[in-house]
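A quick write-up on the structure given underneath.
Apart from one protein chain that is not included, each protein chain of the complex appears where it belongs.
Labels run A and B following the written order; every chain starts at residue 1.
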Amino acid sequence: MDKLIEVDQLTKVFTLGSIISRIRITATDHVSFYIKPAEIFALAGESGCGKTTAARMILGFEEPTSGTILHEGRAVEYAKNKKGRGTQDIQAIFQDPFKTFNPLRTVDRYFFETVQNYKLAGSDGEAIKLISDKLNAVGLSYEEFAGKYPSEFSGGQLQRISIARALLTNPTLLIADEPVSMVDASLRMSIVNLFKKLKEEFNVSVLYITHDLATAYYMSDRIAIMFRVNIVEMGPVERVLMDPKHPYTKLLRESIPEADPKRRWSGAVKLSDVEYEEYLRQGCRFAGRCPQVMERCRGEIPDEVYVDQVLVKCHLYSGTEETLDRKVS
Amino acid sequence: MVKTTFMGEWPILNTEPPILRTEGLKAFYVLDVHGVQKVVKAVNEVDLNIRENEVYGIAGESGCGKTTLLKALYGAIEPPLRLMGGTVYYRVPGEEIDVFMLSAEEKRRLRWEYIAYIPQGSMSVLNPVTKLKETYQDFISSHVTGKTRADAFKIAAGHMAELGLPRKLLDAYPHQLSGGMRQRVTIALAALLKPRIMIADEPTTALDVVVQRGVVQLLRDIQQRLGNTIILVTHDMGVQANIADRVAIMYAGKIIEEATTEEIFGNPLHPYTRYLIQSLPKFGDKTARTSAPGSPPSLMDLPSGCPFHLRCPDTLETCIEQMPPLVAVASSHRVACWLARER
Partner (left out) sequence: MKVFRDLFRDYRFAVSFCVLCALLIFACLSFFAPYDPTLWHVVPRDLRPSRAHLLGTDSNGQDIFWTASFAVRNSVIVALIAGVVSRIIAVLFGMIAGYKGGNTDRVLMFISDSLLVIPLFLIIVLMAMLVRASMNLVTLGLLLALFGWAWDARVIRSLILSLRTREFTETAILSGARTLPLVLNEYMPYAMPLVFSTLINNMAWAIGLEMTLAILGLTNVLIPTLGTMLYWAINYHAILLGRWWWVLTPVVLSVLLFVALYWMSVSVSEYLDPRTRVQRVGAE
């Protein structure tokens, strides 16, 4: 199977503080996943689970402590002097469209600079043609965009513009970090639908980073659930979200408030009193809150096993592996 | 079939008078931007009747005036926000009082004991440089007379235990807690003096889903324990469905629809409400969802007539000219839409 991007055993440890008192914080711990061409892959989890750090390492904004990133089979090196890789193939869309662009500059400057820096067009006319093509793809026109400052657009429009800018270089992978969480509720689905359209029409893959499982279910093909710096469950979105295996995924899935007053939450939820204790936990980090906790969960880190084509990292399923070759899926 | 009555004469199902009532409430921001006066019509002719012992949800997207409405309900109107008309009444035992006629001292006395406000971003309520214990003790000794610090500590610890919060939190500083825990501590603090009305502004925003559930659980718990009124503002329709008894939908400074939660989700009448509810993705249903076309209008520059008419799929001529009034179409369902009246 050809993989557009493959992340293998990616680990990032941040060190903070001075020489005397160093604090080490693990942001991602041996995270592995891959994305196929023309696929929407969701990386979902709560804040602090490491999903954004993983994305930033793929973009080259952070240096992995260990592990490799393969882009179309080739290893991607981290360039220390040049912050960010700035490749044409991988582009990004950020959470808050108003922070994506400098408020003191007109938005079109970024488009012309992208065209110029990557030498995408020979003349001004060609550049405008290319830019308006991409704007049309996201449902905007060049006329309503040229010469305006970010504050002159609505959040939804600006997020579309941000997507159009990312599309200029004809990337094969878009990394979208919570692209709809700051967009107004009445416009959210239009942006989500746009990603689906880009996948179908332009064969763009999307790494969709989110905490919102409902939109992840709606738009993605495969999903990985992260919990406290690890992937705990990964597989096709229908299987993972409609029939969750890992107790944490089950809890997450139950905790999503459904817009149906007849199906309110029942039963109390157990929250971690002090979060950092969970990060430091030996063995499974969910053990403190897991309703099905066993003795071995507290001491041993569970292995990754495949159940029903879904990768699960939980002791409940160890010994029930379908196959010993875990790389097959 | 549908009985159409105008504002003011809609049938009151609940014979009990409302605990919080507004009449034609209007609060605008008057700004001077480079010498040009600009008026932001954040709250425009809002009539609310909020009852005792209910969770009243207000939903709407960012910039629709939700937070400003809450400030007005709390009686906290400060420049550049100005009261342009209308009144807010609280019902205290025995009488109904006009909030804007109260002196600063009278308002101060009502706060926390009668009406509590939990602002967005819980950090601003908790003093960052003292332990939570101290915050609680200060809070108790300034509102309850004749309590020693030891008594206050006992009350605080008892209160925390009642709400299921770990007691060791009292020895922590606010920054040592996670966002969700901080939010729950703030809510617990607001509930300490058993206020009759609690106003919460986006208490679950920016929290993880599991923690969000914990916060909603706490709010519901407090409401049931105290039998008081919670006014909950959140844009998250899922949260509204889970906790609110009645929901009001706000759009461009106005309440455009109000009904019981079952009605709002089961039979939304305003096209905007329909878009809001129908665009929500559901598990097990991957059919395409569409959101409302266009974008919400700026409160500085509202369109004529109904503020939604530019985005509405079936605009009538009346919609362009006149703002529809919020009228009752059923005993507990009010909607501001010309189409809903046609039907």
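To be clear about the criterion, a contact is a pair of C-beta atoms (placed from the backbone, for glycine too) under 8 Å apart; a residue touches a chain by one contact, two chains touch by 3 or more.
Because the structure is a prediction, the values reported are computed rather than measured.
Among A:Phe41, A:Phe94 or A:Phe286, only A:Phe94 touches the chain left out of the display.
From the set A:Lys51, A:Arg165, A:Arg253 or A:Arg285, the residue in touch with the chain omitted from the display is A:Arg165, counting the whole complex. Contact with the chain not shown here comes from a single listed residue; of A:Tyr110, A:Phe202 or A:Tyr279, that residue is A:Tyr110. If you put the hidden chain back, the residue from A:Ser66, A:Asn102, A:Asn136 or A:Asn203 that touches it is A:Asn102. The missing chain lies against subunit A, touching residues 59, 61, 83-84, 86, 91-92, 94-96, 99-102, 104-105, 109-110, 113-114, 117-118, 162, 165-166.
FYI, only the chains that are shown with their structure count from here on.
Here the spacing of subunit A and subunit B, counted between their Cα centres, is 32 Å.
Against subunit B, in their complex, subunit A makes its touches with residues 46-47, 154-157, 184-190, 192-193, 211, 213-215, 217-218, 241-242, 251-253, 255-262, 264-265, 268-269, 271, 273-275.
Of all residues in subunit B, only 61-63, 166, 168-169, 178-181, 208-214, 216-217, 235-243, 261-262, 265-266, 272, 275-277, 279-284, 286, 288-292, 295-296 touch subunit A in the complex they form.
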